[in-house]
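This is the structure, below, for whatever I ask next.
Chains shown are a subset, placed as in the full complex.
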Amino acid sequence: MIPTIYLLEMKKRDPNQVEDMGFAKVDHGREVRKGAPEVIFCQNKTPEQVLKISLAILNHGSILLGTRLAEASWIAIKPELPSSVKYDPISRTISLVPPKLRKKCGLVAVVSAGTSDMPVAEEAAVTAETLGSKVERIYDAGVAGIHRIMAKKAILDKANSIVVVAGMEGALPSVVGGLVKVPVIACPTSVGYGASFGGLAALLGMLNTCASGVTVVNIDNGFGAGYAAHQINRLISR
Amino acid sequence: MIPTIYLLEMKKRDPNQVEDMGFAKVDHGREVRKGAPEVIFCQNKTPEQVLKISLAILNHGSILLGTRLAEASWIAIKPELPSSVKYDPISRTISLVPPKLRKKCGLVAVVSAGTSDMPVAEEAAVTAETLGSKVERIYDAGVAGIHRIMAKKAILDKANSIVVVAGMEGALPSVVGGLVKVPVIACPTSVGYGASFGGLAALLGMLNTCASGVTVVNIDNGFGAGYAAHQINRLISR
Amino acid sequence: MIPTIYLLEMKKRDPNQVEDMGFAKVDHGREVRKGAPEVIFCQNKTPEQVLKISLAILNHGSILLGTRLAEASWIAIKPELPSSVKYDPISRTISLVPPKLRKKCGLVAVVSAGTSDMPVAEEAAVTAETLGSKVERIYDAGVAGIHRIMAKKAILDKANSIVVVAGMEGALPSVVGGLVKVPVIACPTSVGYGASFGGLAALLGMLNTCASGVTVVNIDNGFGAGYAAHQINRLISR
């Protein structure tokens, strides 16, 4: 949770501040406008590009978060980064929270349907944690053994927002959405085969949910789900 | 359930017997080969064609079942048919079971996720009943209120096979499939809008089920689901 | 906003209470479990079914909200309903808020890209209002004249959550998402033609948004967007 003093500090900054690097325009104003800094989507960037943007963000004193960073790229850029930057191989994220921003707000629950959904679920969990939320994980609780999620109702009831990650038929968000009072962010994954069509089946299932209070992000977009869940949590925890 | 004496009688018939009407070749041998007579899919047929095929089946002494018959077509052909032929406006079926074939075998359960899925669920139920199964209906028991299906566990446990009909995200067969020992025939419906894409979302969800023992039929194919569930029930009840 | 006394009252109720009508199982417990009553999706229901469920909800003392009710159906059931039930022809909703529940919480903004998106936007707005949110509308503010949304930044900044409704290319949620601190619920519409494919283009655009804090509901699902925005608003306003 971003402390009040920091928020006041940000109010004095230019919401449209941009650092132009030619190949990228680092949007420092985003922190002012959005309440959270630019997060680096590393997937289609060269290690050099990731490094330069990371350093720009660190120099600015903001939280650093980079997603979808291949381990090989991490190894290449690690020596050029402060040792306090951490890489997590499951979620494939790099992150660093400056000490003055290490304060947590309320709880986000991250639920996954299967073991194979874990990398996406971890991306959501690490995102929410890095941005300032407490996180509880409930993994491998899919609908084919419905008692598994029922047994965790108490955790769900404590959360301010819930991420539900599922591949295959993507049915879990509908079940969770029917049980709780808080927003459910449904995140489909590409886990599956055949008529899963790379996560399309799970995505369509979630969009057609019969449960209210469920909204959806892109396939495998653990970051987006974790961000949205944190954002809601932060606003509720104010 | 088809009585033994009738089955013996059928063994003497030609499994390849066809009555050629030009526009149609009525496959009387189907009853011999398959254990159930040809069923008339009325949707793209003229009332005259439906009438002629119906009379051919009745003359042959078989069970009559016709699906997807518009009410207007029923009104047009009703005067030409024996008064014992019945039309059901919800499932849009016509049917007549000759008295010697009116014997029921074990139980098929037909479950629907929502009220709007009822026409398809009824097509399944009427099909199974007409062909000789006992049927119990559990309607509007979708996953957004999971306790509704949980409360009906006892009925599910008595069935030899279960049809689960659902539109929208089509998640209910996965939940039912996780609770029971018997085959679940999942039937997606075109109920929904937007990214339901005419039932595609429900269909894909069911094909990607994480529950074992669940197999799938075409969108809105209540007949196919009811037939398959009855076929299993009949074989188990032997 | 649901008053505290009412919430306390609900805590004493059975969260799994169901009123079984055969064709429907009215989920009265939903209000207890979810903080909002069951809402009637009227589209595939007969007027009689809508009427019976409406009366069951009214008898229970809950907020009544029904969506996608054709005007002809409204005319058919209106005489059987209390005169305080209102029908809105643009959003095609019926609603009644019992006097003791008429208290509003913070602000939801509902933005639409084009004039043609208005019915969906109104469904979102009426949903949020009926459930207890204040609502401000900003219509016809699409990206081809970007100054139109820019001019309304002050309203956006006052809202606790924002619904953005758009058809065609569905770009507006990304622009709004880049400007604000609060959650944006993106609702694609089927407005368009050709390669819009019934709203698919807008849906995909919104799912692939490069703005963080944007989540998505089904095509034309104004209800879902309004519900989610109200839910967040209610939790923030507590």
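A few points about this structure:
Order of writing sets the chain letters: A, B and C. Residues in each chain are counted from 1.
Methods note: contacts are C-beta pairs under 8 Å (C-beta built on N, C-alpha and C of every residue); 3 or more make two chains touch, one makes a residue touch a chain.
Source: prediction; values computed, not measured.
Of the identical chains in this model, 3 are shown in place, and the full complex in the file is built from 8 copies.
Note that in this section only the chains that are shown with their structure count from here on.
By the residue-number overlap criterion, the interface of subunit A with subunit B counts as same, with over half of its numbers used by both chains.
Remark: the per-chain Cα centre closest to the mean position of all protein Cα atoms belongs to C.
Between the Cα centres of subunit B and subunit C there is a gap of 37 Å.
Rounded to a whole number, the gap between the C-alpha centres of subunit A and subunit B is 46 angstrom. Shared contact sites, meaning residues of subunit C that touch two or more other chains, fall at 30, 203, 218-219.
Subunit C meets subunit A in the complex at residues 30, 33-36, 39, 160, 178-183, 185, 203, 207-208, 212-219, 223-224, 227-228, 231-232, 235-236, 238.
Note for the complex: subunit A touches subunit B at residues 113-114, 142-146, 168-171, 174-175, 177-179, 192, 194-197, 200-202, 204-212.
Residues 115-116, 118, 139-141, 144-145, 147-148, 151, 191, 193-196 of subunit B are the ones that touch subunit C when the two sit in their complex.
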